[in-house]
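Let me begin by handing over the structure; questions about it come next.
Every protein chain but one is kept in place in this view of the complex.
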Amino acid sequence: MNFSIIRVARTILNVTDLDKSRAFYVDALGFFETERTNDHIYLRGLEEAHHHSLILQKAEKPSVEAIGYKVEKEEDLEGLESFFLSKGMKMKWMQEGTQHALGKSLRVQDISGLPVEFFYKMDKAERLLQRYDMHRGSRVQRIDHVNCCVPNVQKASDFYMKELGFACSEDTVDESGKLWATWLHRKQTVHDQAFMNGIGPRLHHVGFFLPDPLALIHACDVLASLGYAQSIERGPGRHGLSNAFFLYLRDPDGHRIELYNGDYLTSDPDTEPIHWDLNDPRRQTFWGAQAPDSWFDEASSVLDIISGEEVPLKEPILAKSKPEFII
Amino acid sequence: MNFSIIRVARTILNVTDLDKSRAFYVDALGFFETERTNDHIYLRGLEEAHHHSLILQKAEKPSVEAIGYKVEKEEDLEGLESFFLSKGMKMKWMQEGTQHALGKSLRVQDISGLPVEFFYKMDKAERLLQRYDMHRGSRVQRIDHVNCCVPNVQKASDFYMKELGFACSEDTVDESGKLWATWLHRKQTVHDQAFMNGIGPRLHHVGFFLPDPLALIHACDVLASLGYAQSIERGPGRHGLSNAFFLYLRDPDGHRIELYNGDYLTSDPDTEPIHWDLNDPRRQTFWGAQAPDSWFDEASSVLDIISGEEVPLKEPILAKSKPEFII
Amino acid sequence: MNFSIIRVARTILNVTDLDKSRAFYVDALGFFETERTNDHIYLRGLEEAHHHSLILQKAEKPSVEAIGYKVEKEEDLEGLESFFLSKGMKMKWMQEGTQHALGKSLRVQDISGLPVEFFYKMDKAERLLQRYDMHRGSRVQRIDHVNCCVPNVQKASDFYMKELGFACSEDTVDESGKLWATWLHRKQTVHDQAFMNGIGPRLHHVGFFLPDPLALIHACDVLASLGYAQSIERGPGRHGLSNAFFLYLRDPDGHRIELYNGDYLTSDPDTEPIHWDLNDPRRQTFWGAQAPDSWFDEASSVLDIISGEEVPLKEPILAKSKPEFII
Partner (left out) sequence: MNFSIIRVARTILNVTDLDKSRAFYVDALGFFETERTNDHIYLRGLEEAHHHSLILQKAEKPSVEAIGYKVEKEEDLEGLESFFLSKGMKMKWMQEGTQHALGKSLRVQDISGLPVEFFYKMDKAERLLQRYDMHRGSRVQRIDHVNCCVPNVQKASDFYMKELGFACSEDTVDESGKLWATWLHRKQTVHDQAFMNGIGPRLHHVGFFLPDPLALIHACDVLASLGYAQSIERGPGRHGLSNAFFLYLRDPDGHRIELYNGDYLTSDPDTEPIHWDLNDPRRQTFWGAQAPDSWFDEASSVLDIISGEEVPLKEPILAKSKPEFII
């Protein structure tokens, strides 16, 4: 492999009302606003020393423009270009200066049709981890992962593991042994990128890491105080999978955000993935609480990197779109 | 008033399998077992300096034998006897020696038909608050309250407030202004005794106080680890009412236990009760998560203090058995 | 007894710079400012439904004007007047209108010379317990207690217990069995009023209750972020006595504030006080960390209720001003 991806590093969400989104992400959830321009709000978590990990971009309709990965060094971008050229996959360069606060980036439509972007350089920002006086709401610490619905999890997984160098920490198989979901990582946490069987390609959620479990409880309280109780879609609860203490939120445009704490170090290549049965009730919710249908059915559309149009959706290859015991 | 009630102090639950109950209450929830006899297990929380606050009693069928209140001094029992005699209510003495570890007690069938007991003396036990090495599971700290379904909340509330000296911290009224639920206290917390409109008299749940919110999260994890995920009926969540961070559990016989943290001091008689609308979505669940039907429909039968038979149930006088927005 | 005291309810601290004090109490510690006038800042905690529990009053020198107790009903004030008259103790009325937001109050110089005030009525304020979006810093929840150095703890204790109706939850005796410190309460917590052997009368500290232990950790972080690390005098730690998880702070004038969480319900009159030996190392600091000399030596002067002058100090009757093992 002629390149090295470090980690998922940002997401660009199209939103319809910047002020409403800002109220949710900054005032309620406690993201730091690095910068606001006419059409963009740039957000980061409290340990993040780069300019942003989340972009809210003014648009007519909600959608996802790109999922961004940071690479280890500038040359890795050429390595990735060669690789995607060799595969004949849709690709384009965004030269430095095109995107605010970012060096040049390579955009591709991945094997499932997801808009993925690779970059090395991003402007720096002050790490505010020890500015405890500025911590608010959920005290979002950093971007942790993205989770996407794709029609063929096995294909997506093979591509990320065999071609892009990801490792698998945990996965889920259905009754017939088929791969229903997979948790893949480059950095040493449980995941940077998860794939779940479903109508896709769509972004299911972006996950953000919190400093401790009480920050998540406090997030619920602050959201409720500010009138966002209806934005809490699921949780708080514990996933068996990844051991995450989780909360799922829907932002004002319906994009799903996960607040997350509690996984483990995945530095050792000789540790076998944990395999879960799709219908193991402890897999989805260790504590047994019910997940709403919306959590299984709804997700964000993604855009074509060239046309900017929504990528058409395909039905999943595995019949079952949920576990038998939806918990 | 010729008597002074201090606080709710114990509950006697009939259970069908002492070993199964012990596994739930002691091994999973972390209650301390003060003593076990042939037919009884006596449990207490980690700050409790009396012999027990919960009795598990071997029986053919699950039910509630009595809800026990501690009075301020021995003579209060005679004061209560006079009062109940004057009302012509069903009553009996249990002389010292009749009940293990307890002085004499006065049992009555209260205005709603609930089996209530008053006592002054109980054997002492070591307060284990600082034996942190022995704290387990949810780290149950002390009994906090009981909540009962009664057909006529207004009648029950009037009796406890006007005749027994309870104060109201919070209540809930329906669209027509009728009292749907009320939170009453003698000790300086939000409640010792709550009443909710419903088929009754039944015990809806016994609430236990935890030292902090993380103990509740840990309780969920320990319950799930030991295979009790199905025992978690509702939560974790925050009630608008009382500000409780809550978890509702069903014990092996279906008795409902609430783990509870987060209310406030109610020492000041000039503080007005907080009134909630039945259909205010923040009343039941501040964070907006769904409560299951079972939480509204199911509760424990209570026994006649003389015959030991189940007290017959009556339909509630208010039509609505749940809020419109069941959350 | 012809009166009923409910609880310690406020303290009036003379401070030399209101802006500096406000930065400490409001911006760093998260007290709510109910009101600010030319010479006063009125503060309350997040569950408090009365106008204030702490007054910062502009003055030339730091000192304590009064420790305020709330009584159960207006008539209790006359009962207290009769009592103090019968004792021939220094006393004065402050008529309604004299003190902002307060009804009439009775001020006395207590048996140790401390300026104590009794009142029934105070203006109400919104309880902000569920305005989680407004919670900051240490999330101070309510006033909990005051602790005073007095030359004769036995005399002070006898007066408060036998004459004013306080109960003792815990105390400390020296090698010869003499009372070195005592924890007294009216409300159902470990204390409203503690006395320690020392040069006095002086106010050692005012204690405020926090919602949970992590709020105390967060308070340390916020204080440090804002440059107040030097204001942290002792802790965080656990007292054996009262089981308090504690932090002691010195405000900009040197007044000592305790942040506090973790005690227990003291509703039962038949529970014996816990007696500690002065030199039991677990009494002062359960975890064994060293307390600085300043904690034993320094405290706030109190004022004469008539002259407004500092009350002269007396040496304590017990020789030992600290435990042998100062921890």
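Note that the chains are named A, B and C in the order they appear, and that numbering of residues resets to 1 at the start of each chain.
Following the convention adopted for this analysis, contacts are C-beta pairs under 8 Å (C-beta built on N, C-alpha and C of every residue); 3 or more make two chains touch, one makes a residue touch a chain.
Being a predicted model, the structure only gives us computed values, none of them experimental.
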Missing chain -> touching shown chains A, B, C
Identified contact with the non-displayed chain, of A:1, A:49 or A:306: A:49
Missing-chain contact among C:214, C:244, C:278 or C:302 belongs to C:214
For the full complex, which residue in B:26, B:224, B:265 or B:318 touches the chain that was left out? B:224
Which of C:3, C:159 or C:286 contacts the chain that the document leaves out: C:286
Which candidate, A:88, A:177 or A:269, sits in contact with the chain we can't see? A:269
Give me the subunit A residues in contact with the hidden chain, please. 6-7, 47, 49-50, 70, 72-73, 120-121, 127, 129-130, 141-142, 187-189, 211-214, 240, 243, 262, 264-265, 267-271, 286
Where subunit C meets the left-out chain, the residues are 213-214, 217, 220-221, 223-224, 229-230, 232, 236, 238, 245, 281-282, 285-290, 292
Footprint of the hidden chain on subunit B, which residues? 27-28, 130-134, 137, 212, 214, 218, 221-222, 224-226
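Operating definition for what follows: only the chains that are shown with their structure count from here on.
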Indicate whether more than half of the residue numbers at the subunit B-subunit C interface occur in both copies; give same if so and different if not. same
Please identify which chain has its centre, taken as the mean of its CA atoms, farthest from the centre of subunit B. A
Distance-wise, how many Å sit between the C-alpha centres of subunit A and subunit C, to the nearest whole number? 50
How many angstrom lie between the CA centroids of subunit B and subunit C, rounded to a whole number? 34
Mind pulling the subunit A residues that touch 2 or more other chains? 214, 221, 224
